[in-house]
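To start, the structure itself, in structure tokens.
All protein chains but one are shown in place.
After this line comes chain A, so read on.
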Amino acid sequence: MADKQQQVVVKRARHKSSVKDPGTPGVLKLTKDRFTFMPNDPSSPVKHNVEFRTIKGHKFTKDGTKQALLNLTQDQGGNYIFEFENFPDRNVCKDFVASAIALSGEAGRTVPEKSAVPIQDEQLSAAEMERRIKLLQEDSDLQKLHKQFVIGGILSEAEFWATRKKLLEQNYSRRPKQRVALKNDMWSTKPLADGQSNRVTFNLTPEIILQIFAEKPAVRQAYLNFVPNKMTEKEFWTKYSRAEYLHSTKNVIAAAAEAAEDEELAVFLKQDDMLVNEARKKIRQVDPTLDMEADEGDDYMHLPDHGLPRNDNKDVLDSQYEPYRRSFSQHLNQHAAVVLQGRVIDVELGDTRSVAEALARTKHAELAKDASDVYLDKERLERISRMTEIEDLQAPRDPAVAPLSIKDPRDYFDSQQANAFSTLGDTVSGAKQLKCSVSTREAYCSLKECISEIKFQGLTEPTINSEVAFKVLNGLAQNISSNKYHLGRNPNESVLDSLPKITREELLLHWSSIQELLKHFWSSYPITTKYLLTKATKLKDAMSQIYPKLQEIKESVQSDLRHQVSLLVQPMLQALDAAFAHYDADVQNRSARSGERPNGF
């Protein structure tokens, strides 16, 4: 009675409470999220209806044993043992149960995450969501704001994150984007020579194969050509290994001899033409212009051999052996270039052929790009002509900027002066300026008189009247002690620190929420669309909710701190008041305008 659908499996089974128990016959029905067992005898109390969420594992007896048992275990230790009539039945159930348990396990995990992020209209990639969640997890203040506004429905997700793009990008870029580079180990292909027997073993891992293909394009080309037409992969690598071995013995003549016999081997032993072509191309791209400034490094007269490197053990060989000579410096350069380039392809390393093809493709693409780049030559010529110009002989170039005309700063300053006076509550307003009705000459005269007066009479005795001094001291002391509670610039002490912790936290939270709300509020003016109107209204409502909370804080705090707190809260209230006033004025304007229309045409 098997239901062919994968969603439900129904089988006859016996439920056993333990292995020895004969069990109750019945029908076991398995669906994706639960299983039910109904006994054949309706009066039997053995009825089960269990969700797969609670089932943590399943055990079963091996095929071919006496009983076909399936044991579903729960987290708390309970289990359900079912005996099936035959093993195929049991196996079907077993597979189904396995997949069901896996499925329910995943679902259980993802459910709590989803509740943290509300559903939104915009299409977000999974990466973006992850970034946001991570950012929220790291910054608890941000999380509080997010919870307050987005989950509270005042701002939408998009608006909240719109002003925080920089944070998200920063987070993203912080994640390490490093990939494992190619190994810099050149001797990885060195064979392990078995001292006892005459066998030499090579270990070729996919990594090594990738490196070989990247460094030696001739080998790669040979692979694509030979395998699987002419030889198997294993043969190919054996031949390659032989070639490597021959190179390592540095016996050029033997290499030549073997190459003469075996055509394929010859490919590995000869110079790599493709590399040569690449090198030629690179040389052509080098900037021919040089800075001819001479320095000590250019002094080659006094060095032996004029500074040219000399390879002393250069045996003169027959020209027929030349192609088989391997140059170490060339190999090293090529290896270094490949390692620095890094991983060019993203293909799985298992399949050698696909790796070879992918590398070949990238190389082709590069070549094609260079060939089709007509502008490259033109640019080079231009660059050369530019470099060969002598700077001294050129006419001065005009800077491509427009002159900035800035007004006299004095005009600005005048206004500041007037403001400074007015805010300092000066009794003397600007109009009542000092009038000097005396000519310059007379003024100087009186000045000099004063000086000579002191010279002859000496300092006044006493310098200062004691009562005056006392008054001054008192005044200063009062001033200083009243300043203690004032918010002035004091780098040592912060008013916030003197408040109790709860008040401080609340104030800071309110401050950051007000900042956020005001930011969005002011950015939605001037209101041009309905969307902005609703947004502004929502924000205004949220702000009016915070307003009384601030008042409450002011009252709730102790009397000696009340003044400071009210000074802290004052600017917040002012900002909110300004926003409310603006909103109300705007609403009035709107209604006035819309009210006008029916009256006047």
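We take it that a contact is a pair of C-beta atoms (placed from the backbone, for glycine too) under 8 Å apart; a residue touches a chain by one contact, two chains touch by 3 or more; residues count from 1.
By our rule, contacts and distances are computed from a predicted model.
Visitor: Name the omitted chain as UniProt records it, choosing among "Nicastrin", "General transcription and DNA repair factor IIH subunit TFB4", "GPI-anchor transamidase component GPAA1" or "Solute carrier family 30 member 1a".
Guide: Record says "General transcription and DNA repair factor IIH subunit TFB4".
Visitor: Decide which residue listed in A:129, A:340, A:443 or A:585 touches the omitted chain of the complex.
Guide: Checking each option in A:129, A:340, A:443 or A:585, the one touching the absent chain turns out to be A:443.
Visitor: If I consider the whole complex, including the chain that's not displayed, which of A:340, A:368 or A:473 touches that chain?
Guide: Touches the omitted chain: A:473.
Visitor: I need the residue numbers on chain A that touch the omitted chain, in ascending order.
Guide: Touching the missing chain: residues 404-407, 409-421, 423-424, 426, 428, 433-444, 446-448, 450-455, 459-460, 463-465, 468-469, 471-473, 475-476, 479-480, 483-484, 486, 488-490, 526, 528, 578, 589-590, 593-594, 596-597.
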